[in-house]
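The complex is shown incomplete by one protein chain, all other protein chains being positioned as in the whole.
== chain A ==
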Amino acid sequence: MTCPVLTRVIGGIRGCIRCRWSFWLLLFIFLFPLILGETSAQGDHNLQTGTDGTSINSNHTKRSFPVLHLRYKYVQLPFEISLWILLASLMKLGFHLLPGLSSVVPESCLLIVVGLLVGGLIKVGGDKPPMLDSELFFLCLLPPIILDAGYFLPIRPFTENIGTILMFAVVGTLWNVFFIGGMLYGLAQLDASRLGGLDLLACLIFSSIVSAVDPVAVLAVFEEIKINELLHVLVFGESLLNDAVTVVLYHLFEEYVGMTSVSALDVFLAVICFLVVSLGGVLVGTTYGILAALTSRFTATLRVIEPLFVFVYSYMAYLSAEVFNLSGIMSLIACGVVMRPYVEANISHKSFITIKYFLKMWSSVSETLIFIFLGVSTVVGPHSWNLTFVTISVVLCLISRVLGVIGLTYIINKFRVVKLTATDQFILAFGGLRGAIAFSLGYLLKQEHFPMKNMFLTSIIVIIFFTVFVQGITIRPLVDLLAVKRKQESKQSINEEIHTQVMGNLLAGIDSVCGCYGHHHWKYKLCRFNKRYVKRCLIVEERSREPQLLAFYNKMELRQAIEMMETGGETKQLPAVPSTESLQSPASEQTGVPQISRELEAEIRRIVRGNLKKTGQKLYPYRRPTLVGNPFEDDFQDQLREKQRAKVGRRMSAFLTDQDFPSRTIARISVVPQAHSSRPTIPATQKD
């Protein structure tokens, strides 16, 4: 019995929900508790003591049973954290619903603005908004982003350009630090600049905080503009590897607070420290990576916790490196890079998808939270605004970055085979974004050692804002203007894989003919070592001997099969693929394949048609993926073979009967090695 009024109301609600503005309504509904939550924390506390007081005094008098009881304090912390995460995610969603906005302004800028607004609202509400706590940042927010970056790092371009990346990361950062620090100190000496009170150490520690390119900001901006792989890997690799330099310099200058002179021994120790920090971090990461790979070898019976091992081992790598003040970022990257090829060979497809999605999800949430908190922390302060210092530091940052890139490229191009062009250099200089790491490091400075900490913080925030806003917004039109090569979107095809392998072997061969130890020679030797010893230990027995080409082929088949099932089978109109029969040139047909007689051909046609009717009945009604078979079942390979058998049947019929069967648009998957064992062998088209 449908009531007309009710249906109209429901229709109205449904219409509202479909409307976009209902989303914003939802957002504001959640925003208010956040603001209220901050302020009510105080009130609730009073309420609590009040009731405690009265209950102690009046434990004889009977009070009515409380039906509804407010105890916010109990859930305060998790509640607020969840609310923040929810707000961050809704904001992110909101930007994508707003048409056109996300294509002009990078997300990071919008999130900072949101943070500013929220911080402002909380302050207006009369309470102190939460600061970006450095501990929270370094231990909880940063690792997911770095792990995501490290796990999915494109290895080939990274290792090919490792020399360039290291040059930029180490030498480039050192240049930045000493240039900015030195210039600041020099300018501070001039009375006219009103910067008095800055000693050399303070300048140097400020510049060491502010020189490092930030991976979070680079990822956030560069991910959206999709430039070519080389530039992306150069900027991004630099931002990851300069962490070691930053860590060493920061701790070095912090240690030397109060000391007036720096001896040569100290400098020497600093260099040793740098080597220990970076190589130690890599070693710790590699160890954990190998452990994770080894563990994944035995998880065949308990697939559900495979992703957990990946995450926990990586996090432990990060924390272990942090224990010894080694570079946690490099440890995490090393762990992800080492672990990945072996773990991926061992784990099931489901686990692989889980790991991918969880990493992407966590890193996305982390990034959003970081930018929002950056905005909120700006509102909180404390600020000490010094116009000269701020402008000088911004200008110096820019100048040192540009000079550094130009100088280093000049040197590097002497050793590179594929030189970096002027456009490349421009993008590299432009990609020197600073971010939340600089802010957190600045926040960690001790006030008593550095009385001008607030001035530093203000300046760091201005630099971050400048790089993220100005450079982030302008980089997109500039990339279009300069016609920088963009990323190829297509996945690697089987042909490209074959020829890449051919090329690798060819170049290694030519290297050996030439007689000199080249880049290809070492790569080749590493591959052989990997295949012979490492893979045996770390990969499950039957898969360790599988050659890379075969593994690639199997993965590609799996992917295509899943795609086919997701599109519901035959709905995609692909060009009709010629059967493999047509690939055989006439010459090869005569070599070993016997001719089939007319009667045999007719018999074959009859049988195939009959079977097709049977398989047709099995497959066509079951278009929806759930009923055909779950691609994420671990016994998917068997189901795949069943389908391929049916496909071969269809294809053979298309060839044999010409117009009898409409040309089926089958996905571009090739033949199946197996045969129908119960049917007579069909020599011309059957593969054994």
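Of note:
Just so it is clear, a residue touches a chain if its C-beta (ideal position, glycine included) is under 8 Å from a C-beta of that chain, and two chains touch if they have at least 3 such contacts; residues count from 1.
Quick note on the criterion: contacts and distances are computed from a predicted model.
Per its UniProt entry, the chain excluded from the display bears the name "Calcineurin B homologous protein 3", taken from "NADH-ubiquinone oxidoreductase chain 2", "Ribosomal RNA-processing protein 42", "Ribophorin II" or "Calcineurin B homologous protein 3". When you scan A:T7, A:S493 or A:T567 for touch with the missing chain, the hit is A:S493. Of the options A:S89, A:S512 or A:N530, the residue whose C-beta touches the omitted chain is A:S512. When the whole complex is considered, the residue among A:R71, A:K226, A:K360 or A:R528 that touches the unshown chain is A:R528.
Considering A:V502, A:C537 or A:L600, the position touching the chain not shown turns out to be A:V502 (whole complex).
With the whole complex as reference, residues 413, 417-419, 488, 490, 493-496, 498-503, 505-521, 524, 528, 545-547, 549-550, 553, 557, 574-580, 582-586, 588, 654-655, 658, 663, 668-673, 687-688 of chain A touch the missing chain.
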